[in-house]
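Mind having a look at this structure? Questions to follow.
With one protein chain removed, the remaining protein chains of the complex are shown where they sit.
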Amino acid sequence: MDYSISLRLIAPEILLSVSGLVLLLVAAWGGQKTGRLVSILSAAALFGAGLMLFPTLHLGVVGPDTFAFGDQFRADAFAAFAKALIYLAGIGCLMVAPTYFDRLKAMKPEYPVLLLFAVLGMSIMVSASDFLTLYIGLELNSLAAYVLAAFLRNDTRSAESGLKYFVLGALASGILLYGMSLLYGFTGTTSFEGVRVALSGEMSTGMLFGLIFVLAGLAFKISAVPFHMWTPDVYEGAPTPVTTFFATAPKVAAIALTARVALDAFGTQVDAWRQVVIFAALASILVGALGAIGQQNLKRLLAYSSINNVGFILIGLAAGTVGGVGAMLVYLAIYVAMSLGSFVALLMLRDENGDALATFADISGLSAKRPALAWCLLALMFSLAGIPPLLGFFGKFVVFQAGVEADMVALAAFGIAASVIGAFYYIKFVKVMFFDDASERSVADSTTAHWVLLVVTTAIVSPLGYLVTPSLGDLTDKAASALFLLP
Amino acid sequence: MQTSILLIVFLPLLAAIVGGLGNRALGNTVVKSLTTGALFVSCALSWPIFLGFLGWFGLSAETQVVPVMTWVQSGTLTFDWALRVDTLTAVMLVVITTVSALVHLYSWGYMEEDPDQPRFFAYLSLFTFAMLMLVTADNLVQMFFGWEGVGLASYLLIGFWFRKPSANKAAIKAFVVNRVGDLGFMLGIFGTYLVFQTTSIPEILAAAPGMSGSTIGFLGYRLQTMDILCILLFIGAMGKSAQLGLHTWLPDAMEGPTPVSALIHAATMVTAGVFMVCRLSPMFETAPVALGVVTFIGAATCFFAATIGTTQWDIKRVIAYSTCSQLGYMFFAAGVGAYGAAMFHLFTHAFFKALLFLGAGSVIHAMHHEQDMRYYGNLRKHIPLTFWAMMAGTLAITGVGVLYVFGFAGFYSKDAILEAAYARGTGLGNFAFWAGAFAALLTSFYSWRLMFLTFWGRPRWIESEHIQHSVHKTPEEAGEDTTGGYHPHESPASMLVPLGVLTLGAIFAGFLFTGDFIDSEAFWGGSIYYNENLIHALHGVPYWVKLTATFVMLTGFAIAWFAYIRDTSIPGKFVEQFRLVHAFVYNKWYFDELYHAVFVKPAFWLGRQFWLRGDKGLIDRFGPDGAAWAVAQGSAVAKRVQSGYLTSYALIMLLGLVAAITWVLM
Partner (left out) sequence: MIQTIAFYLFAVLVIASAVMVIMARNPVHSVLWLILAFFNAAGLMVLVGAEFIAMLLVVVYVGAVAVLFLFVVMMLDIDFAELRAGFVRNFPLGIAIALVLLAELVLGIGAYQAGNLDLGTPAGDAAPMLGESNIENLGALLYGKYLFLFETAGIILLVAMVGAIVLTHRPPKTQRGHQHIGKQNARRPEDATVMKQPEVGKGVEL
């Protein structure tokens, strides 16, 4: 084992770890007032780590050259693509946080540090090619996430959401570990490659158990139905910047990880898990749509929306082809932009006292008060609903296309039908903002950072986004091929 | 000549588009001038063509086909949009453009107070264009286009006063009844294409004799191809020309403004069926059964409509049934093979019937929109010009004339038809002759009845509600003065000029053109089937046949004079005596009631079933409403499951896990 090669491959993770440790020291000595500084430095670290991904991503490097530590860790194009999305989402979440916490006088430098470590955990997750790496990355991410959810410790809702997340997360972790133990017991190895080889051919019932348990544990992370129950409560209770984070980066990491596990470790047993994934996809789409319809609280609604979107992403996974994974990655990228944009818009919806405009009643008639904000939200919501010509339509389109090409016409048709249900509440946003009588709540000015993020994400989901879809498709194709190295 | 044909056809369309879209932006006067001007130009261009075919004044014309554009190219089905002008079309051109131009002019006065005049004039011009398309059609599809175009214009114009519920109903009735005929027409076109592999009329007519005697299988029966096709096409003609069975819409169509009745429901559109039969006459000649049907339906309509006309009180309805009856003459003329006579009657009828309608319009105008003849009387002194015009029309329709000397328009054409029917010599021909002769008696009776009730006798105006509104008096207040102090006023010049022109037509059209229309094969130039032998036989019928028409005309006049001038109590006594017969006739032979019971009610019942059971009960229930209900229920369930309790969340996770494992194990 040549450590120098391995260390070079994990350079982004090293950068993140070192930055995290150093910034922790800065926080420890600098005290509360360094919050903003640490945030900026953390964002810079994420940006630097992102730059390191560029060669891999651009060249589409895959194969044994990317294996680190004896194939426990793979720094291939697939991982690089996911990491790039995660880092970008992380930077976005760092940008919006200080304003929010300053207003509550709760800004602490530990927030960016914890976020940095969470991102490190995800970074390891998406590169995992061994169940141990997977678990370590997952737990690193989860632990940081639990703390972030409860970050406003004096706010009972925040504390509640942290606790719920922790308890259910521990349960999911247990399920995952149990599945990994079974797989180890029946295959004698923890590496994806070894499991893949061991699973080829007839599968014993024990292996099947292990496979399902592992997928169930991962389904919790991506909040696929029926492991989604924590999502609405945690998303609603957690501080909004943290929710923004939860809805973007960990989703990318968990979905990328699931794809790698399903197609690499379980790649020889696609038929064994396909039905389960299809069910999860359908159920997520349906529950996400149905759950959201009755909601008045905007954050909770967006939580259901994220469940709904996960369902569409899983259609790409269920296809189990290079095209399917590529479509999934395209959808993920678009989803991150839409999600980030809509949560940033929620963050901007505050009155002069700093209280959030949390319900539909609060934002009625927004277009009269803040036309720019309302129009951006309109674009984001139409995009989430998948209405052409916005980019959200393209994401859904490629996913359905992949489904159809994999002979899953019924699944795609159901997805299209169910997206109509989803369209209801996305369009309700627009209806309430543009056609209802203005509410009495005023809307305060927002900071430049918020505006920049909102405008950038809106521009991405707008038809302008089609300018980048060819190169995006190119990148995702290269990335997706990393999961299909072996027959 | 090509340019003038294009102008004739497309000027009205242009005027309709500009006037219709410009509507109020252009203003009443502009639109009215534009449409009327366009029609007069069309009219002025049409007459030379007609006279050219006649060869009068040194003019000459020959059959022309003016290509406009390629219309449809689909597989073997190819046809162009082309304007065909031969003698038959030329006759129709002058009828349409002349009457239309006069009606446009007449409407200046008649519609003076209407708020929607541009729309009215645009519709009129649109109708004219569609009618011109119909008569210039070179293939059946183009004819169908015009056929539906006039149907649309008719619908729009009947329902012109769309705020009046009765007008809307009448418009819909006209449309729906016409659909029945149109279905037959369409099937006829489809069948023709099936048999002849073309829709071009000349090609079909050329090929028709060859198909005579061929059979076609349908539901296991062998049927005569040509009979089937011709009967189907004739069903179309029945709808458009209001023949017995599909006639019910025409009287109701009188809800439209009177100029519309004159143009569409007397002179032009309703004669489209006759025109179509004549246009396809070589084809009909190969179908003896179909011709029998045409003869029978025509004769029956002729008699049936005339009976109803004798009992109606509404002046426009009397004329409407008269129209229906006269169309019957035309059809049985065509049915016995005298296509020239049919076209001739169409031609003369256009003038005198338009005249009667416009005259009736003038009377209605004078009588403050009262249409019931019971409330007229003694008008000849008050509106003398209208009276004389109506008189000319009545003389024309009843066929007044002296053999070999001079006669009004109807004298020549009606006599020719009756003689042709007798000359045919067949049983159906005889039936048609006697039915026609009896109808002529009734025609004379109801026409003179109309005249006597309207222009003679003592004024009965005050009993009319319209007049009461006008003079602000009830009959009791008026006392002995049955005029109620109302002063009918003669119509303005714009209405009188068309009356005058049409009066000339009603007087001279028969005398001038009888030689060409009836006797000259050269005039028709092959545009209709010309039966030389029949014409020969027609001139050789016995004298009593030739005098029959005059005799029954005089009889009808005498009865009318006795009943409505000499002793006005006779009608009342007659009705007392023959209560049942009168009720039967007065209620239009109960056709409307019959149709209502047999077709309308079951159709409504069926529609209601489809609506309540099919649409609401099935499609809505399991479709949109059901889906919305399911979504709402699902949302409620999702909400309830999301209880907020950690234990239940964990439980659902484990349930999911168990379900997944159970699934893969199975």
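The chains carry the letters A and B, assigned in the order they are written, with residues numbered from 1 in each.
By our rule, a residue touches a chain if its C-beta (ideal position, glycine included) is under 8 Å from a C-beta of that chain, and two chains touch if they have at least 3 such contacts.
Small disclaimer: the values here were computed from a predicted structure and weren't measured.
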Which of A:19, A:39, A:187 or A:476 touches the missing chain? It is A:187
Checked against the full complex, the residue among A:114, A:293, A:412 or A:433 that touches the missing chain is A:114
Only one of A:26, A:61 or A:136 touches the unshown chain, namely A:136
Subunit A residues touching the chain left out here are 1, 6, 10, 17, 20-21, 24, 32, 68-70, 72-73, 108, 110, 113-114, 117, 120, 124, 132-133, 136-137, 139-140, 143-144, 146-147, 150-151, 153, 162, 184-185, 187-189, 204-206, 208-209
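Everything that follows uses one rule, which is that only the chains that are shown with their structure count from here on.
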Listed in rising order, subunit B residues that touch subunit A in their complex are 631-632, 634-639, 641-642, 644, 646, 648-650, 652-653, 655-657, 659-661, 663-665
In the complex, subunit A touches subunit B at residues 164, 167-168, 171-172, 175, 205, 208-209, 211-213, 215-216, 219-220, 225-227, 229-230, 232-233, 272-273, 275-276, 279, 286-287, 289-291, 293-294, 421, 424
